[in-house]
Each structure stands twice: as C-alpha cells, then as structure tokens.
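One structure coming up, written as structure tokens, with questions to follow.
Complex shown without one protein chain; remaining protein chains in place.
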Amino acid sequence: MSNNLLEIKDLNIFFKSDKNPDPIHAVRDLSFSLKQGEMLGVVGESGSGKSITNLALMGILGDSAIVRAEQCSLNNRELLNLKEHEWQKVRGGEISMIFQDPMTALNPFLTVEYQIVETILAHLNISKGEAKNKAIELLLQVGITSPKDRLKSYPFELSGGMAQRVMIAMAISTSPKLLIADEPTTALDVTIQKQILTLIKSLQEKNNMSVILVTHDLGVVSEFSERVQVMYAGELVETGRTSEIIKNPKHPYTFGLLSSRPGAVTRPAKTPLASIPGIVPAFHQRPAGCQFNPRCIHVLEDCKLGKIPIEHFVRCLHPMKETIV
Amino acid sequence: MNEILKVEALHKTYDIKKLFKPTLKLKALSGINFHLSKKETLGIVGESGCGKSTLAKVLTKLESITHGEIILLGKKYNDYLALEFHSKIQMVFQDPYQSLNPRKKAFDIIADPIRINTQTSSLEIDYLVMEMMKKVGLREEFSKRYPHHFSGGQRQRLGIARALMLRPEILILDEPVSALDVSIQAQVLNLLLELQVEFNLSYIFISHDLSVIQHMSDRILVMYLGRVVEYGSRDQIFYNPLHPYTKILLESAPKTQKSQKTHGKTLGQEIIVKGELPSALNLPKGCAFEPRCPYAKVSCKESVPDLEIKQGREVACFEV
Partner (left out) sequence: MKIFFSELYFELKKNRGAMTGVIIIILSLVIAIFAPLLAPHNPTEIFSDSLRLPPVFVSGGKPGFFFGTDDIGRDLLSRLIYGSRISLSVGFSVVVLSLITGTFLGVMAGFYGGLLDRIIMRLTDLIMSLPSILFAIVIVAVLGPGITNSIVAVSIVAVPNFIRIIRAQVMVEKNRQYVFAAKLFGAGNFRLMFVEILPNCIAPLIVQASLGFSDGILNVAALGFLGLGAQAPMSEWGTMLSDARSYIESSPWMVTLPGICILVTVLSFNLLGDGLRDALDPRLKKQN
C-alpha cells in the first residue's frame, strides 16, 4: 500500500504485428509514481513511448497490444485486471485525457452542449437540466466568457484554443483524480499555449488534481512542472526535479536535448548548435545495451551490453558531470 | 549591389465567394515593406493567420500580387521569365512528408529541377546529384530509395538538396524544422547555416518558433494579421522589443532558463495576452492588436498606426 495516486512498476508494452514474428517492444521496464495533486512532465521525441504509455493508462491500446506490469495501480486499485465495463468507469471518470489536436477529438456533427452534457451524464447521476448548468459552470471555469452562446456552437466554429478549452472542460467535468495532457498545446500558437498551460496549472492546484503533462518541449516542462521524466526509445532515461535536470542533466540524451535547443543557451546567433547525431532507432532495430549508445558521444564498450539499470534516477553507466552553461 | 530583394507596399487580397452572399475581401497581406541583403537571413515571425505563409507563396510566385511591387536583383517580378526566376529563388517546405512526391525516387526528386530546366547530360546529372547529396549529408546509396524510407530529418535534407540544384540566390524556408523532432531540428539548422556560407545564400526564414528565429536571423520582421508590427535587427527585437505584441510573443515562448528573459525588464511583470486572433474577414477599424493589447487606449481603436522609425527600428504602435 502506498500513498501515491498512481504507482507503476516495470510496465512493459508489446505490439504484435503480422509482418514480424517477434512482437515489438514499445515500452520497457517503466516505473514511476505520482502523488495526489502533483504535476509530472514527460519529455520525449516520437518513438519514445510516451503516448503509448498514456493510452495504456487509459486502457485504450487495442487488441494488438500486450501490456504487462508488476504493478499499475490508481489509488491502490490494479488497473490491468479491470474488465471492460469497469474500465469505462475509470476512463473519463477517474482518469481523463486531452489530446494534441482538439479539433479531431471533438465530434464535428454535434454541438458543444451535447458533447459536454453527454460526458457528464455518462459518469454522474444527475438530471439533464443539472448537467446543462454544470456544463455552463465548467465553461466559465476554463475561461470561456459567454458560455451559453458557446454551448450552441459546433466544433468548426471554435478556434483551436477555444476547442482545447472545451476539451479541458469535458475532461474535468467528472472531477478526475488524474488528467493526462498529451501534447495539449503543440497545435496551438505560443500566446494561446501560454493561456492553456496556465489554465491547466491553475485547475491542477484548485482541484488538487494530478496531471501528466506530455510534451516534446523542455521549455514547457521547465515553466510548468516541478518534476520531469525524460523518455527515449521506450525507456525512462532520467527523472527528477525539473530545475535540477535543466541545470545538471546526467544522461547524455537529456544533455543533448538541452544543448541543442536554439536560443536556450546564450550563444551568438548563427553559430552551430550542439546536435545529437543520428536518429531514434526504429522499433524493430533497437540496439542491445543502452538504447542511446549508437548516438551517444561518450559511449564506452560496456554501454553496448546487457540491460542498463536506473541508478540515482538516471539510466546511464557513465552519467555526465558537466552543467549546461 | 548588396540588396537583392525589395518588397514595396505589397498587398494580397483574396475574394471569398459564397453562394447568395456578397463577395468578401480577405486581406491576407496589407502594405508589407522589407528588403533582403546578400548572405543575410531575414526572420519572419508571427502566429497562424498572420500572413507569413501567404507571403512565402507570393514571394515564390505561387500566388499573384494584388498591389505593390517586388524587385529581385533590380528587376520587377513580372518581368522575369520562368526559368530565370526559378534559378534565383527557391523554397524549402514545412512538411517533409507532403513536400516530396511519394512515387519518385530520391535521385529523381533532386535531379528533376536540372532535367527540366537545362540540357545537362545524364552523366553530369549523376555527378551533380551525388555531389549535392553529399553536401546535405545524405549517403549516395540512398539515391535509389523512395521518400517513405527516409526519416523526417533526411526528407528535409532531400527537400533542401532539391531547392539548391538550380543554385538559387534566395532560399525561402517556410517552417523548415517545425515538423521535426527536437534532436533532429538542431542537425537541420546547422546544415542550413553551413549551406548559407558555402552557397552564399540569402534566407527568408519563416517560423512561429521564436528560439529558432532568434538563432538563425540577422534581422526580424514581426507580423500580426497581415501587417508588419515591428521590423528591426535581431538584438533590437529580442533584447529591446517595443511593440506590445512582440513583447507578449517573447514572454509567451516557453524557456528553460528564467535568467534568459532579458526582455523581461521592459515588461516588468508577466502578462498573459487575453483573447485570440480576430477574424481576418472582420478586421478591427484601428490597430489589429488593440482588442488583445494590455496597453490599448481609446485612440488605438480609431486608426491604424503606421510603421515609424523609433529607436532605430520600425514599429507600428501609437504608444511607443
């Protein structure tokens, strides 16, 4: 028994495919926990397994996926053993999710009112009229100024930022304990991104809700989340306090990500950026040993063998000692 | 002559025709002025709907000019013949998954610009393509592959190679790295910097990402709803922004280091801009940014501020 809201130990996700006899190992030995009311930033590029992990937490991975874990529990309740009808209560009830593209996440043929009220009625035992009042209240909470007019709109009449606000209103309508925000602002402009992230942060604090904020942008994480975990090629490579990792990244991948950010470091313009060579390996071409070793500039012989354990919150045999200037 | 491109009072208007409704005029660009010097990078920054993509299309002649003039190497755009024009100005597109023909091999993608425009022998084309592939960091054996075998970064290198085959003087880079993963972005940006020196290129670098613009540009044009709001050197824009929109844009960009907010001093405190972009079909009568501007006064609603030189750069704001 633990006090953590979410407790994940050794989560492994495989995908069967008809072209390859061996299943693809998409997420390896992922362990992390999340306290009630805490925000966790998850940083990773495409293929890092960050989105797949979220879908597994929502129980919507589909038939080709095999999910195994020593523990994967929400409030000490094991999620992986749930039946489909139990999942339906958890999904959208205790765990909610918002997506990268709010426009495709909303049904284009139904009004905002219909979509919010339907979500509320699916999880709460209240009348339609009460649900409508709650919908108005929710829209006000997410900063929509004329909620009654907005309820009558169809998704195409909303701007990207407005649609994401509606998605957030739907996500928090059931007072979830955990909100998963998967790249919630990647499709939005910077000024709108700031508005949306600030909104999520304030809702997290006000409702004592836990948030998993997935992003590819280290800047977003460092401004909004105290704790961060960095994923690479299906593995957790580094985790810790954001301010600490931004200053003293121990894993060469994190170091590379931070020092390749243009404009992040005070350096004269138009000089070469420190870049990470190569690309993320494809799912069926994952190397032995450290997943990052083919791209790592500090690679040694022992990096290429066996499983690399996480020690002191970093999955690296030879952690970096340098600081980011 | 150092100045190779000059844009004068450029306007682009689209007619929106709807059945049973009067035709609407969408002003995508109004009164754009700027110039580009040899070997220089001009950054164009703004949010979606600010007209930066329309500008790229007008500059590459994919769209016609409604009003105004663009002068390339002392000659008006309309006076150029097709081939002459295409060998002066080329473009790298945003989406490396859409900008390469999926049914063409890498070799043909790179070779086609020469094949169409010149009478080069196939032996020489072979040599030129291989040479170019080396320069953009693609291995020779990749030439037989189709685009879907390449990663996003490699595709963008292919797109750059194609754009350089006719040896243009100006390259328009329309969000060249925004579809790429963070670790790949730096690789492509470095390549662009190398190529600029090697081929004596002038860049027009269009992006919504301020950190990329800051790293790549010599001078910067900030756009809002089809108008230029601020136009100055990189240091002026990033370290001493004057227009409220520029300030807010800089403030909103997520940063890893708080100490980096050098522009913070001019702002005093963090501001979150209210509201969203108004519709380009229904522009406010006054300053386009007025409805969202924290410094707006009554006078801002009445007329559109002109670009004026203030503290060494051009700004369109009454309150500066």
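Letters A and B mark the chains as written, and numbering starts fresh at 1 in each.
Heads up, the rule we're going with is that a residue touches a chain if its C-beta (ideal position, glycine included) is under 8 Å from a C-beta of that chain, and two chains touch if they have at least 3 such contacts.
All values derive from a computational prediction rather than experimental measurement.
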item: Partner chains on view for the chain not depicted; value: B
item: Listed residues B:Q98, B:N200 or B:S279, member touching the removed chain; value: B:Q98
item: Full-complex contact with the absent chain, from B:A9, B:L24 or B:L62; value: B:L62
item: Contact residue for the chain not shown (choose from B:G46, B:G159, B:G286 or B:P305); value: B:G159
item: Selected residue (touches chain absent from view) among B:N33, B:S48, B:N117 or B:S151; value: B:N117
item: Residue ranges of subunit B at the interface with the undisplayed chain; value: 60, 62, 82-83, 86, 90-91, 93-95, 98-104, 112-113, 116-117, 146, 159, 162-163, 165-166
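Keep this in mind: only the chains that are shown with their structure count from here on.
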item: Parts of subunit B lying in touch with subunit A, wherever the complex brings them together; value: 41, 47-48, 151, 153-154, 181-187, 189-190, 193-194, 208, 210-212, 214-218, 234, 248-249, 251-257, 260, 272-273, 276-277
item: Subunit B contact footprint on subunit A (complex, rising order); value: 45-46, 159-162, 189-195, 198, 216-220, 222-223, 246, 256-258, 260-266, 269-277, 279-280
